[in-house]
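As you look at this complex, bear in mind that one protein chain is not there, while each of the others sits in place.
Here is chain A:
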Amino acid sequence: MAEVLVLVDHVDGEVKKVTNELLTAGRALGEPSAVVVGAPGDAAKLRESLAAYGAAKVYVAESDDAAGYLVTPKVDVLAALVATTSPAAVLVAASTEGKEVSGRLAARIGGALLVDAIDVDGGDGITVTQSVFGGAFVVKAKAAKGLPVISVRPGGLEAQAAQGAATEEAVEVPAVDPAKSAKITGREPIVGGDRPELTEASVVVSGGRGVGSAESFEVVEKLADVLGAAVGASRAAVDSGYYPAQFQVGQTGKTVSPQLYIALGISGAIQHRAGMQTSKTIIAVNKDAEAPIFEIADYGVVGDLFKVAPQLTEEVAKRKG
């Protein structure tokens, strides 16, 4: 079976959920080989989880430089592996960094770039499904020429476990040319506490300008916490300083597609909807009965979020016992 290279998205010695989705997609196209690019020791911590989602091989590309420069080491390693393994496709997460890695890789190897797939299909040539303009259009695309380099949207398809051998094979990280790369001089990872990451969460509770202040975002957080949800925010809430920018949902923020999205005090502007309207179920609370968010909500309550949300929090807590 044809080999499919899967770039492992990992942080702090753990794979991100999207890696399992990539391996699942890889199995639809051939036999997935996981590619770990990172600091020495990273791959050992990830192997078990990669095996559980069907990685036949694990290519281990570890060095200090691999973790010390932005994007280019990953492209270098993948390009070298493409040359030695002649894979059927390369799969990368459509995260901020993954989109950059896949774009550069396609440019370097003369591959076909297929971005932000929500599904992949083997069969007669590889086809990907994409959702564009914030979910307004569904598109199927193919590589016209060259190796398909595909970025896959986190949460786009469902991960399915399958045992793989996960045989490790060390590969070299090509030397970094500092004139052509950006050196990482420091990191301040998001301290999200125990909340799931926004793009990976199955439930998202978002607050908008209606929340009114940074302090009152507690109302949003409390509901999120009983539901095991991630917290999101509208751009107006972010711009007003109520919540940090990395939690912005929408066209210029994150695109989320959870099982359940709860919008509190969000009007539902087109740019906000672009980032959340593919959610399976949408609940909205807004005191304005005319707010456009109600046009796409499965269940809407016209009312004050400061009355409705705490009551919902309490009800959910009760049911969990």
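Keep this in mind: contacts are C-beta pairs under 8 Å (C-beta built on N, C-alpha and C of every residue); 3 or more make two chains touch, one makes a residue touch a chain; residues count from 1.
As a working rule, contacts and distances are computed from a predicted model.
Novice: So which of "Electron transfer flavoprotein subunit beta", "NADH-quinone oxidoreductase subunit F", "Ubiquinol-cytochrome c reductase iron-sulfur subunit" or "Chemotaxis protein CheC" is the UniProt name of the chain that got left out?
Specialist: Not shown, but named in UniProt as "Electron transfer flavoprotein subunit beta".
Novice: Identify the residue among A:Ser102, A:Ser234 or A:Ser267 that touches the chain left out of the display.
Specialist: Spelled out, the listed residue whose C-beta touches the missing chain is A:Ser102.
Novice: Of the listed residues A:Val120, A:Leu198, A:Val231 or A:Ile266, which contacts the missing chain in the full complex?
Specialist: A:Leu198
Novice: Which residue among A:Ala136, A:Ala161 or A:Ala175 touches the omitted chain?
Specialist: Missing-chain contact among the listed residues: A:Ala136.
Novice: Need a quick check: the contact residues on chain A for the chain that isn't drawn.
Specialist: Residue positions of chain A that touch the missing chain: 11, 70-72, 75, 95-97, 99-104, 106-108, 111-116, 127, 131-133, 135-146, 178-190, 197-199, 203, 227, 238, 245-246, 248, 251-252, 254, 259-260, 270-271, 274, 277, 281-283, 285, 289, 294-304, 307-316, 319-320.
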